[in-house]
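Of the protein chains in this complex, all but one are displayed in their positions.
Chain nomenclature is as follows: A and B, assigned in order of appearance, with residue numbering initiated at 1 for each chain independently.
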Amino acid sequence: MLELTVYGIILGSIIALGAIGITLIAHISRMFDFAYGDKMTAGAYIALLVSTLFSMGGLLQGKVGPFSFNWGLMVAFIPAILITAGLSILFNRWVYEPLRRRGAIPILFAMVSMGIAFALRGLIYILWGADYHFYSPSVRPMIFLPLGIKLRTDEVFIMVVAWALVALIYLFLTRVKMGKALRAVADNPDLARIAGISTERMIVWTEGIAGALAAVGGVLYGIETQLRPEMGWLFLLPLFAAAILGSLGSIRGALVGGLVMGIAQQVSTAWLLPTYKPAVAFIIMVLVLLFRPQGIFGRR
Amino acid sequence: MTILGVEDVVSGYGSMEVLHGLSLKVEEGQVVCLLGPNGAGKTTLLRTIFGILRPWKGKIYFKGEDISGFPPERLVRMGMAYVPQEYNIFPSLTVQENLEMGAFIREDDIGPRMEEVYELFPDLADRRKSRAGELSGGMRQMLAIGRALMLNPELLLLDEISTGLAPFLVDAIFERIEQLNEQGVTVFLVEQNAPKALQSSDRAYILEGGEKKAEGSAQEIAEDEEIGRLYLGR
Partner (left out) sequence: MGIDIGGILSFLASFAIMAAIYAIFSMGLNVQWGYTGLVNFGIAGFFCIGAYTSALVTTPLPTGVLADYVDQAIGLNQPFLVGVLAAAITSGLWAALIGLLTLRLRADYLAISTIGLAETLRLFFNNEPWLANGPEGLVGLPKPLYGLVPPQYYNYLYLAIVLAFLALIYIAIERGIRSPWGRVLRAMREDEVMTSANGKNVFLFKLQSLVVGAMIMGIGGALYAHYSAAVQPSLFTPMFGTFIIWAMLSLGGTGNNKGAILGGFVVWAIWSWSTFLIRNVVPAGFQTRAPYIRYILIGLLLVIIMLRRPKGLIGEERQVSRF
């Protein structure tokens, strides 16, 4: 059980990253982004592509410290982040911004994001096929912690990266002018406009940041498990569940929501088949909607 | 010199016309107030001036330039600031962050200006790190004005900032407005509290049903019994 909880925290860290992205988009772009999961998938596969290119060129093949993957993958984070963030910004420019200009009703954005989700997934299926892929064929080294807990070294890496990013986002939002402006827009978009803050510009920032978070989340998830075209889609339900649990408002809420969701999913495997994990997330979400629709951290 | 000119402005929401061809002027260095009953269109006028609504017809001038339809982002840069009637702070940001957001478009050091604003509203200085949403009503209005002052505006538009406040707070707010005016800020304020507003103003306009019903020096308006009876509920 303790071990499952630890695994839950690892999974929860990845979920938390995504839930923060979803929360930012929900609050600043004011939409539910159903393409978020597939953006994660895209990030994961872009990293796969780049690291495959490195290995074809025989570059950066040295293993990173005690981890299972090589330096090629480490470097591949960068293009994965840049391209996924760029795609998010482009989708915003081509699709969401015109819709906003037209004054489309909020739910249309969700619908359109669903269209983007399928298009992205189709592209990934076509380029890489439906088979599983791995970043590294080598065995995954383990470490043994007290109390009989076995961890992969990779999982330590995942935790460190995820938490460092969460801390970075937090600092950005509370210390950097642009981050504060994002919060201002989330708080009161009309007043932000009156203060001379351009909402559209803030949305571009949000899409970029959320896209980058999606890419990192996707690669981390790929390191933890394996790459499949449906990986992000299956992740979407826990992401939304975590964001809603965290009241869709605060970064803190998304963080706690993500951890709760991760732990609940892993611990549930003590009784349920692991394939039920998305269902567990769904049930928790339903319970939250039932008893505290404003989320745990909601004020209203 | 006229800093703000509104000429035959028609404006409204959707297909509902609220302002039916309104003209008025604000001279530089003055405090001008706009009075009128609920639903007269006062807020609508301010929104139209500040580019949140587009005038359907007519023109708006600021410092001699035609600004009709300019977005708020642009007006802010030109030296106009607006404190809306409601929702005029960022509740989950701290007091300090609210002020920073007021100076969002400035790239240089805003520290000195922030200290000036804190000097004007010393109570705010004590609560720099508090979340704005936790402030009392009076403090919120101070913060809302402080935010608008961060860019050293030449013209300040205030929408019913004293409504709902205790009398001693109303006095404090109007004191600040006069103080600001002495520092050279032109103020165009919308008020329900006619006596108080007229005391602090140089000129006044009366608006009802989207039309101008009277204008004159604040003193004339204050002393006119007919106007008092018809529009100011005296």
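We adopt the following convention: contacts are C-beta pairs under 8 Å (C-beta built on N, C-alpha and C of every residue); 3 or more make two chains touch, one makes a residue touch a chain.
The shown structure was predicted, so the numbers you read here are calculated from the model rather than taken from an experiment.
Asker: Just to confirm, in the complete assembly, which displayed chains does the hidden chain contact?
Answerer: A
Asker: Check each of A:Leu17, A:Ala85 or A:Ala117 against the chain that is not shown and name the one that touches it.
Answerer: Spelled out, the listed residue whose C-beta touches the missing chain is A:Ala117.
Asker: Could I get the residues of chain A that touch the absent chain, sorted low to high?
Answerer: The list for chain A reads 31-32, 34, 95, 98-99, 104-108, 110-112, 114-123, 125-126, 129-130, 233-234, 236-237, 240, 244, 273, 275-276, 278-279, 281-283, 285-286, 289-290, 293.
The criterion applied here is as follows: only the chains that are shown with their structure count from here on.
Asker: Centroid from C-alpha atoms only, then distance chain A to chain B, rounded to Å. What do you get?
Answerer: A distance of 43 Å separates the two centres.
Asker: Considering only the defined contacts, which chain A positions touch chain B in the complex?
Answerer: 177, 180-181, 183-184, 186-188, 190-198
Asker: Flag every residue of chain B that touches chain A in the complex, lowest number first.
Answerer: By the definition above, chain B touches chain A via 50, 52, 71-73, 76-77, 82, 84, 87-93, 97, 100-102, 104-105, 147, 151.
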